[in-house]
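In this view, the complex is presented without one of its protein chains, the others remaining in place.
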Amino acid sequence: MNFVNRAFLYCIRQKVKTLILFLVLAIISTFLLTGLAIRDASEGATEDVQTAIGGKLFLEIDPTNQYDSSQDGYGMTYTYNGDYITPEILDAISKVDGVVDYNSDNPRGFWGAGVDFEYLPAAFNLSYTPYGESSAYTAALSSEKSSDFESGKYSLVDGRHITPEDKYVVMISKELADYNKLSVGDIMTMYCLDSDSNVKLEIIGIFDGTEGTSGNGGFSVSDIPANCGYVDYTTMFENFGRKIDGYTQIDIYVEDPVSIQNVYDKVKNLSELRGKSLKLSIDTDEYEVVQAPLETLQSLVNTIIVIIVVVSSLVLTLLLTLWIRGRKKEIGVYLSIGKSKMGIIGQFFVETVTVAIVAFATSVFFGGLIAGKASEFLVSRVTTSAATLNVEISATYLLPLYLIGIAIIAASVVLASWTVFRLKPRDILSKMS
Amino acid sequence: MSIMEIKGVRYSYDNKRNVLKGVSAELDAGKMYAILGPSGCGKTTLLSLLGGLDSPLEGQILFDGQDIEITGLAAHRKNNVAFIFQSYNLIDYLTPKENVALTSKLPPQPILERVGLTEEESKRNVLKLSGGQQQRVAIARALASDAKVILADEPTGNLDEDTAAEITAILKECAHQMNKCVVIVTHSNELAKQADVIFRLKKGDLQVAGN
Partner (left out) sequence: MDYKRRAGLYLLRKKGNAISIFLLILVVSTFLISCFTLLTASEKLASDIRGALGAAFYLRASTGVVSDENGEMTVTENHIRITDNEIKQIQSCGDIAYHNPINYGYAKGEQLAQGNPITFIHGEKHTEDNNMGAVTALCYSALETDFVDEVLALAAGRHITEADTNAVLISSEVAAVNGLSVGDKIVLSSSELGEADGEYIDVWSGERKEAGVTIVGIYDILEADANVTATAGRQENRIYASIDVLTQLAASEPSVYTGEVGFYVTDPKTLDEIVSKVQQIEEIDWKTHFIRTNDFQYSKIADSLASLGDLIKILLACVSIVSAAILTLILTLRIRGRIPEAGILLGAGIPKGEIIKQFLLEVLFVAAAAFLFSYAVSFKISHNLGNYLLADFQPNLISSAVLQSGISDAVNIDSYLTLGIGKTLLIYEGQLIVVVLSVLLSSASILKLKPREILTKMS
């Protein structure tokens, strides 16, 4: 009878022992598979956090050595004569891989007095225009990315945000809208002193967050936050009083703050930017605030996985050692009837590997089951539908994991058997009494 | 008066073929009994019934005139009988002294010396003792228990002739000098010859074969 037969018979006859070995192997391999699936999912979650917080590049005009000076009645006047950020540059940037959005803010870039509406009154009302005092508007390309919305100070309650394509649109505060019974879709007419013209703007969005702030030292109409809205850049450019050649600064939003350097390099090398007096810099302030704890959190998950792998190997080795040392008597009998040591090791190896292969197959099934349950649990816990986190068993781990498993089994079997082989067959048998 | 009495005991594993069919016997203290018979004839079964490890289908086993079913099998095992096995069945992490102390509060050394173990041998690892010495420890453990009946299942089965004779002598001494009732189940005629009474178990029937 060769050792393969013996191994097979052992597995069949020693059902309980085989079952326990099977269970341990199945549990450990299911455990490892699930652990790796969770690690992947947590990496996904970390990426989600990174994307949500985002990183940005900051492109601005570089004023160094780019000023013309002229003497006038008031003193020296400096005029920037360098390059501006043109729509062509914006277009090129928006096409760079990894760029998700861009915005330029020009706070108080447009001033308008109410022709067919009234501002909330301030402590001191000064009439500069035939229509009363002007209030200030921020010109924005993507108002969603404007700092007051990004910080959560304001939030959109009706309509939509301003996008780069918009022309002659306005977003106003809920207070101003209520005060004038205005709603999304209405047209507001403003008198602009700089262009000395009446400008008609369509209300596309209403935001809140200004209520209760007018008392914060509100001095004139434009000091009351509720009177200050957002307009598109075209409105500002065409009513500025003089020609503007482009934007002075833009924020470029990057999908993944971790790879921001990549995007930076790509933007920096755009032919549209070459030789221009423009300055590009990386701004990951917001991301940096959470970067350290977030990265540590991820490496913590990795550490737990490493610990699990190490401990699983230890437990497996310990178990197999106990297992084989518990079969001392059997080894003694085999040695005494002249079976070779290799044959005995071979038998144990075949036994454990056979059990292991069945256990591994089972682990794929149970690992999948647990991963599915974990996914369900996660989905049930999140409040937004945006989160699409999935825990799944990745096929790429299966082969290496199982090869390592078999290697551990082989090593444990050889080591444990060796400790028994050091004894003489006579001693082994006599020790059994 | 006999210490144990077997009254019309019938036993079967499958309720069809009787291993024991209406066996009766009386056993006295101070005597050594041998039950002879071929393998599988029901010798060990009879010993189990005497030891309260199992109950007969019919009939009674009496100890001191009382049915052990009524006084309780567990109590019977605990107080009245002690077993000696072919494979000694010593606890391997206990020394001879400690193995004897398992069942008794008596000082173990005098008992061990009585069965022929020296003080030094009594402190060794039991697995380092010879078979005869291990069986002596098992006997000492049975004696220490204070049980009046010692039930031995092939006590010399693993031993060479000389050692078997020594062990048999010790068991005989237990019966005659310590007034124990010793019941030995065996297929060895040599051993049986030493007994005061020999029973033969044949086809489920127990017969006295001689004194």
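Chains: A and B, in written order; residue numbering restarts at 1 for each.
Note that in this section contacts are C-beta pairs under 8 Å (C-beta built on N, C-alpha and C of every residue); 3 or more make two chains touch, one makes a residue touch a chain.
These numbers were taken from a predicted model, which means no experiment stands behind them.
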Touch criterion as defined above, residue of A:I250, A:L294 or A:I345 at the omitted chain: A:L294
Residue, one of A:N81, A:S94 or A:S147, that touches the chain absent here: A:S147
Selected from A:V4, A:I53 or A:V333 as touching the chain missing from the view: A:I53
On chain B, residues whose C-beta touches the chain left out of the figure: 44, 47-48, 51-54, 73, 77-78, 82-83, 85-87, 89-91, 93-94, 98, 101-103, 125, 141, 145, 147, 153-154
On chain A, residues whose C-beta touches the chain left out of the figure: 16-17, 20, 23-24, 27-28, 31, 34-35, 38, 41-42, 45-46, 48-49, 52-53, 107-108, 118, 120-121, 124, 126, 128, 136, 147-148, 150-153, 155, 175, 178-181, 209, 211-217, 219-220, 222-223, 286, 288-290, 292-294, 296-297, 299-301, 303-304, 307-308, 311, 314-315, 318-319, 321-323, 325-326, 370, 374, 377-378, 381-384, 386-387, 389, 391
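Note that in this section only the chains that are shown with their structure count from here on.
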Mean-CA-position distance for chain B and chain A (Å): 79
